[in-house]
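== chain A ==
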Amino acid sequence: MKRYKEKVRNMIVAVVLTIFFSSFSRGETPKIVSLSPYVTENIYLLGLEKNIIGLTIHDREEIKRGKEIIGTLLEPNIEKIMFLKPDIVIGSKEGNRQEHIEKLNKLGIKTYTLEELFSFEDICKNFITLGKILGRRDKAEEIVKMVKARLKSVESAAEKQKKKKKVFFILGFKPLFTTGNSTYINEAIMYAGGINIFSDVNKKWFPVGIEEVIKRNPDVIIFVTMGGEEKVLWEWLKDTKAVRNKKVFSIDSIMVCSPTPLSFVETAENLYKFMSYDED
Partner candidate 1 sequence: MKIKYIGIFLFLSLSIIAGLSLGSEFYFIPRLFSLSPVDKNILLNIRVPRVIAAFIIGAGLSETGAVLQAILRNPLAESYTLGISGGASLGIAITVILGKTSLIPYFAFLGALLSLSIILLASVKKYLSNPTVILLGVALNFIFSSIVLFIVAVAKNEQFHTTMLWLIGDISYFSYGILYGSTITISILSFILILSGRVYDAISIGDEKAISIGVNIEKEKRYALFVCCVITGLCVSLGGIIGFVGLVIPHITRALFGSVHKRALMINFITGGSFLILADTLARTIIRPLELPVGVITGFFGGLFFLSILLRGRYPEMW
Partner candidate 2 sequence: MLRVEGIYFAYNKNDVLKGISFEVKKGEFLGIIGPNGSGKTTLLKIIARVLNPYKGKILFEGEDIRKIPPIEYAKKVAYLPSQIIIPFSYTVEEFVSLGRLPYIGRYGEIKKTDREIIEKTLEQFEISHYRKKKIWELSDGERQRVFISQVIAQQSSVILLDEPTSHLDIGHSFKILDIIREINKSGTTVITVLHDLNLASEYCSRLLLLSQGNIFL
């Protein structure tokens, strides 16, 4: 009797899942246009990279192959998007302008806008929502669960450190751009056992004066590789603990600028590696 009940239950679940999975009228292959690399990377993580028919010029070369370029982050080509007849166009408040999305709506195209990111939780929320609308909710939740578990181990490893390292994070050199306390990067630093020297500033990203950095004397400096490093910067920072102890590390820009739950925890793990040294 029990086995019979299980079987029926499984069948019902299967039917419900199938209906749920076919939330797209055409079923398994919704055609997606992505309006930013951030959106693209998250779709990629969901395993739906092949469903993307159009994306921006800023995306990675490997992903762009075989797909149409629909413009830039700031100026997507509405006509070209329409011509591609996508099932859904996905943008985000991280960089895309609302006017474009509204215009697409008016022209009858289905759109969705991911919310602005202030924290790791926001990254996860966006990711799961993306999973929901693209019929991969389960996979999304699975990934988030796995990521959170990994994050916990980073956290506990980081707690074992004797001292929290002071971190200066450089997003850009000219102007010298760093992060305040309202970003996921700030959070990643915290998970990794560090403290952002500008966590007292209630901003997301902002340009900072070099003197302030020297004054706050970071233990570790992390910068995003983007080409065009300014050598004179290291000359100016030579008296900081970070430069003196050679604790200066670079990190990939994709991880930072187009965050997914997975890349977040990978970043946190990398940051932990940089910061898990013992001071003498």
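These made the cut because all candidates are chains of the complex that A comes from, given by their letters.
Just so it is clear, contacts are C-beta pairs under 8 Å (C-beta built on N, C-alpha and C of every residue); 3 or more make two chains touch, one makes a residue touch a chain; residues count from 1.
Note that the coordinates shown come from a computational prediction; the quantities given were computed from them, not determined experimentally.
Chain A shares a touch in this complex with candidate 1, selected from 1 or 2.
The touching residues of chain A, when paired with candidate 1 in their complex, are 57-58, 72-75, 95, 171-177, 198, 201, 203, 206-212, 214-215, 217, 224, 226-228, 230-233, 235-236, 238-239, 253, 257.
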